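All protein chains of the complex are present and in place, except for one that has been dropped.
Think of it as A and B in the order they're written, each chain with its own count starting at 1.
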Amino acid sequence: MAIASSDTAIRTGRVTRFFLYLVLILFALFYLLPFGVMLVNSVKPLAEITGGNMLSLPDVWTLEPWFKAWSSAQIGVEATGLSPYFWNSIKMVVPAVAISTILGALNGYVLTKWRFKYDTLIFGMMLFACFIPFQIVLIPMARILGLTGLAGSTPGLVLVHVVFGLGFTTLYFKNYYQVFPTELIRAAQIDGAGFFRIFQRILLPSSGPIIVVSVIWQFTNIWNDFLFGASFADLDSQPMTVALNNLVQSSHGVKEYNVHFAGAVFAALPTLLVYIVAGRYFVRGLMAGSVKG
Amino acid sequence: MGFLDIKNATKSYGELEVLHKVDIEVEEGEFLVLVGPSGCGKSTLLNMIAGLEEITSGEIAIKGTTMNGVHPSKRNIAMVFQSYALYPNMSVGQNITFGLEMHDVPKPEREKAMNNVAKLLQIEQLLDRKPGQLSGGQRQRVAMGRALVRDPDVFLFDEPLSNLDAKLRVDMRTEIKKLHQKLGATIVYVTHDQIEAMTLSTRIAVMNGGYVQQLGTPKEIYNTPNNLFVATFMGSPSMNLVPVKIVKLDKGIAAETSNAHGQTVSLPFSSPSDELKSYVGKTVILGIRPEAFTDPGGADRDASNIVEIDNEVIVTEPAGSDTFVMTTLGGKECNARMRADVQVKPGSQARFAINMDKAVVFDTDTEMRIP
Partner (left out) sequence: MASHATNPDFRTRLQNWIPKLVLSPSLALILFFVYGFIFFTVYLSFTDSRILPSFGWVGFENYEKLFRLRHWDIAVSNLVVFSGLYIFFCTVIGLMLAIFLDQKIRGESVLRPIYLYPMALSFIVTGTAWKWFLDPGIGLEHTMHLWGWESFEFNWIKDRNFAIYTVVLAAVWQSSGFVMAMFLAGLRGIDNEMLKAAQMDGASNFSLYRRIIILQLRPAFLSAFVILSHLAIKSYDLVVALTGGGPGRATEVPATFMYSYTFTRNQMGIGASSAVTMLLTIVAIMVPYLYSELREKK
């Protein structure tokens, strides 16, 4: 009789285990390959890509494509490289993430600890807003941004991202604060702390993990957004993703694949870095937002 | 007018009334325990005193000032919570002084008050620790410290001992009692544990279904329960309840029932009231506490009316200090509390002594005690 002492009750034989590892490693290759190969090819001279084997390491290592993608590649009509767009993205992402996270935290706090009539309905409306296809708001959004003079500007994009990120940040903070003991809030009330002081002194110091989750989630989503950037930005506010697409899709001249790849790596770098640094929280956050229990 | 007045306090959520016109006057220095099963409304009442829940109708006043609508922090109350509710990110010292800080008490005074309380509760060495590093008993002390430091008019305790293990619970119970005697504080204490209620309180309010079933001293509650609910809820093992018929004797009246063999048993009352006499011929419920139902040698010598009967022993449960012996009266199982080394065997006959001085009688229909 098997008395399982380990933390999983399932036991597997040798052959099965070999098969398991084989499948798992093959899939790891599948996930690594396209991006990994792109990374390798971004440090090859163009001739090696068009003439050679994509899976081989470069004969000549060069960072030339990286420099070119960053500072001198032709994007649209101007040969500026991706750097201005990189900064456009930063200028858009930082305030959008900060504002949506702060609002989400306050909303989560209200919706769990200061409940009132119809709060579930309000939360439901916010949550539903996460899931609408954004096509439904494109036309009026373009109109409003135009009317308010925010069209084609970074503040305009920040506004859009705050609005459509609110549902998720509220969801995260609500789920997190839901299990935060309400007795603590009551104790603080009796101690004489008001709404904001309770938030600042009691809740906020314990909110580290969920702030990380919210920031990572919002950062990834907003950085990676293409639709809003393509729809509402103009040259001096265009984010990285739109610029990368322009670079890759440009039809004139020789297709400089290595520069495209370097550009794609630049566009992927911030989110990948965030993911590598705080990936564990990221996964936990995805769980919090999607799977319960 | 008392120190803390609860007048006709009613709580309803929409249509649902969960607390019905509660009336309690608490004197200064009293230790009032609200006891009852979960969902009886005791915590709701406590939260209403604290101001954490609104009063739907009626009034709650402290020192003659109505507290309806007054913010919790302005009521000069302090509360100890079931989970202790210590702020996890603050040190013990900060936890204790947080309330004073919120009330703009200057720092030197806060420190002084904190040190006094820490000394009183012997938690001086814990002041710099975080709540997460404390044991259950230590957290309990800190939670009490946080309440004490405010020097409130009324202390509110919401099942403060229910998260502790049995041994610690008894120790802390004694400690709370000592603290009350020392400080003479006015306390309202919620628990579902009737032993806690009995040991701690100067008065008990037994609650059920949103009603106060009985309000009285522990002794009153235990010896003369108002109704069947109070009788069964208070006391462990609970009171034996036997359906009996009231019969007239030459002198006075008796309760008549049957033993395990179906033989008639007659239990004459010591000094029946006129009201009880009016029940002659009717069936009522006789209540006998296990300690009033014992072996002849263990019976109370001061009692005036001990009735001895023979009955069959069903089960014996030696409990160290006593032996509980199960038998049946009137078809109901009854628990008798005998001396520890009494010689009785399951299935055999034994002689039981019933102290009828302590017997109480309830009306079958209204379930109220017949005085």
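Rule of thumb we're sticking to: a contact is a pair of C-beta atoms (placed from the backbone, for glycine too) under 8 Å apart; a residue touches a chain by one contact, two chains touch by 3 or more.
Everything numeric here is computed off the predicted structure, so don't read it as measured data.
Considering the complete complex, the chain that is not shown touches A, B.
Interface note: of B:Ser12, B:Thr65, B:Ser135 or B:Thr364, the residue touching the hidden chain in the full complex is B:Thr65. In the complete complex, the residue from A:Phe86, A:Phe123, A:Tyr172 or A:Tyr281 that touches the missing chain is A:Phe123.
Although one chain is not displayed, its contacts with chain A can still be listed: residues 1-2, 4, 6-12, 17, 20-21, 23-24, 27-28, 30-35, 37-38, 49-50, 52-55, 103, 106-107, 109-111, 114, 116, 120, 122-129, 131-141, 143-144, 162-164, 166-167, 170, 178, 194-196, 220, 223-224, 226-227, 230-231, 241, 244-245, 248-249, 257, 260-261, 263-264, 267-268, 271-272, 274-276, 279, 282-283, 286-287, 290-293.
Seen from chain B, the chain kept out of the figure touches residues 51, 55, 57, 59, 61, 64-66, 68-71, 73-74.
The working rule: only the chains that are shown with their structure count from here on.
Note on chain placement: the centre of chain A and the centre of chain B lie 57 Å apart, centres being C-alpha means.
For chain A in complex with chain B, the touching residues are 181, 183-184, 186-193, 197, 201-202, 205-206. On the side of chain B, the complex with chain A involves touching residues 47, 50-52, 71-73, 77-79, 81-83, 85-90, 98-99, 102-103, 146, 150.
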